[in-house]
Structure formats: C-alpha cells, structure tokens
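Dropping the structure in here first, questions after.
Of the protein chains in this complex, all but one are displayed in their positions.
Going in written order, the chains are labelled A, B and C, and every chain counts its residues from 1.
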Amino acid sequence: MSYLTSSPIDVASLLLEARDSDGALCLFLGVVRNENEGRPTTGIQYEAYGSMAETEMERIARLLATEFPDVELRMQHRVGRLSVGEASVAVVALSPHRSEAFAACRAAIDRIKTTVPIWKKEFHPDGSSHWVDPTKK
Amino acid sequence: MSYLTSSPIDVASLLLEARDSDGALCLFLGVVRNENEGRPTTGIQYEAYGSMAETEMERIARLLATEFPDVELRMQHRVGRLSVGEASVAVVALSPHRSEAFAACRAAIDRIKTTVPIWKKEFHPDGSSHWVDPTKK
Amino acid sequence: MQIRILHFASFRDAVGRDADVRELSEGTRVRDLWASLGHEVPLFARFRAMPPAAVNREYVSGETVLQDGDEVAFLPPVAGG
Partner (left out) sequence: MQIRILHFASFRDAVGRDADVRELSEGTRVRDLWASLGHEVPLFARFRAMPPAAVNREYVSGETVLQDGDEVAFLPPVAGG
C-alpha cells in the first residue's frame, strides 16, 4: 500500500485487523478546518513531492519500528483538493498496551508534519489562496 | 446516547461529524488481547454497575470539558462477553489542534480505567476464569 | 430504616447474591455496614481497609451516614477499559 492517496482516506479499513496481541489502538486524523491563524478557510489543496514523500514516510515508519518495537503503524496522507471536514492524514498505532500506542501515534504525526515533503495551499472565502508556511508563526 | 453498550461498539459512527473548527481527531480503542500478565486469554466478560458507570462517565466527561474546553469528547464502553480482537472501549476526542485531542483522549481512557465501576473476568484456554484485579500486579 | 446493598463481580461471587436488603439503625455509617458484612463474608473480613464504596451511584467516604432507601455498593477493584 502506498502512503499517499488522492482518494478519500478509508479510515475503516485502516482500523481493521488488530493482531491477537494488540490491546490498544490509537488513531489520529488530521481534518481540514474552517479557519487557520484566524483566517477563514474554505478548503485546502495538498501537494506532495510524491516519490520522496513515500520514501520519507517509509523512513519514519522504519525509525518508529525501532523505537516502538511492539507497535504496528499505519499511515496515509491525502493529496489534492479537500473541503472542510475531510481527513488529510491518518495514523493508526496498534500495540499490546496503550502507552506505546499513544506515543507512537503522536510521534508519527509530529514527524510527518516536520519532514514529509507535502505542502498546502489554503483557500479563503474571498477566492484568494496562499501556501501555508508553518515556519512563519 | 448512553455510555455503556451491550452491542459491538460502532466505531464508524463515533468518528462521524466533526465540527467545522475541528482540525484533529484522536481515537483510542481498547481491544481484547490473547494474553494478560503472561496468561493466555480466550475472552473477557465485562460487567458494570450500569447506572453508576453512566453517572461516573458523565462526571469524567464534565470534568474533561472543563479541563479541555475546546475538545468534544465521545466515549463508549462495552459490557458482556467479548472475544479476542473485539473493542471493549472507545474514546474519541475532537479539537481544533492535535495536542489537546491527544491529551484529552489519553486522560479520558486513564480515568475510565481508574474510576468507572466496570469489572472484567478473563477466560483461559483450560476453561478456568478469574476476575482481574489491577491493584495486584 | 432499610437500605439495599448491591454486590458486583468477585464480591457477588463471595456473597452468593447480587443484592441484599437490610434493616439498619439510624446513624449507621458506611464503614459500620462494611464492618458488619465482614462478620458474614470471609472474603470481606480479609480486607485491611474498606474498599471504595458508593451510595446512590456516587463514591462516598466511610464516614457517610446512611439514609433510609439508600442504594449501597462496595466495589471490587475496577478493571474497565
């Protein structure tokens, strides 16, 4: 399965089939909001450097597998034009106990946001748009 | 909606309908595992002091609403006999940003496990069973 | 006055019933009730401290004075999730 998808993220299928030893599942969903930094938003265009984003998410998965050996991790990031309320990213962490499930899920989404080459252009009610720069806050 | 259910938890419906201001969703699922404390398990019977469990989960929800005013919280706990792989508890926290979603979700499941009057009897492959006592570890 | 006691999980197994109705004298505290149950239920007598108790579905301290019609429960260690 690839980490990027241009179709709506199928959350139900990401949740399926825990291992018999899994007692905990933590899912994180990033959802398109109706505002950002105080400005109303009507939608977001996600653009990826696709081949590198796949490589980078694979690298994140490999590192987290070392840091959390009991955790099974599933990640998917959507690309394309999304409306308010749609999921842009999903991370699922399954593990025997809940502490590692929460920690691995949180670490995964934090790293995805930091290193995976994906960009977003926000659209506003007045028709204008701009590329989001998280380093300028 | 009541917090306790004797039917399988409908996770999909718990995930539906974020508010337009929600940018983050964190779901925790507790799942019946195939072993506990080193002993193989074939299933778990969850028993609740139903009316008090509802009151107590409502109290947890109220306290967390004060601690995390931006978070919308949904919780459900299953009762009855469950097999390995079935979800026993679900917590969903929706919020504008991910930090509170993770924190509220984690706080909710930690408190559910500590104060809600629910008990579990584990069944083993040899047909024996016992009530789990988390204070004896 | 009359109160109702509910028994759950391992406590129900120990008592052999899931509920009891009991006549108490005015002023009986939750901890007095627990102490009297200890004379009847061997498992309860083995507790050094009173387990968590609820009156009318709310956690209470042992000092709580019981009232006519109360629903009382002593709770084995909870294990939800």
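Odds and ends about this structure:
Here is the rule we go by: a residue touches a chain if its C-beta (ideal position, glycine included) is under 8 Å from a C-beta of that chain, and two chains touch if they have at least 3 such contacts.
Everything numeric in this text was worked out from a predicted model, so none of it was measured.
Of the chains on view, those touched by the hidden chain across the whole complex are A. Checked against the full complex, the one of A:7, A:114 or A:128 touching the unshown chain is A:114. Interface note: of A:6, A:51, A:83 or A:99, the residue touching the hidden chain in the full complex is A:51. Remark: the residues of chain A touching the chain excluded from display are 30, 46-49, 51-53, 55-56, 77, 88-89, 109, 112-121, 131-136.
The definition used in the following text is that only the chains that are shown with their structure count from here on.
Among the remaining chains, A is positioned farthest from chain C, on the basis of C-alpha centroids.
The most centrally placed chain, judged by C-alpha centroids, is B. If you average the CA atoms of chain A and of chain C, the two centres end up 49 Å from each other.
The distance from the centre of chain A to the centre of chain B, with each centre set as the mean of the Cα atoms, comes to 24 Å.
Touching two or more other chains at once is no residue of chain A. Among the residues of chain C, none is in touch with two or more other chains.
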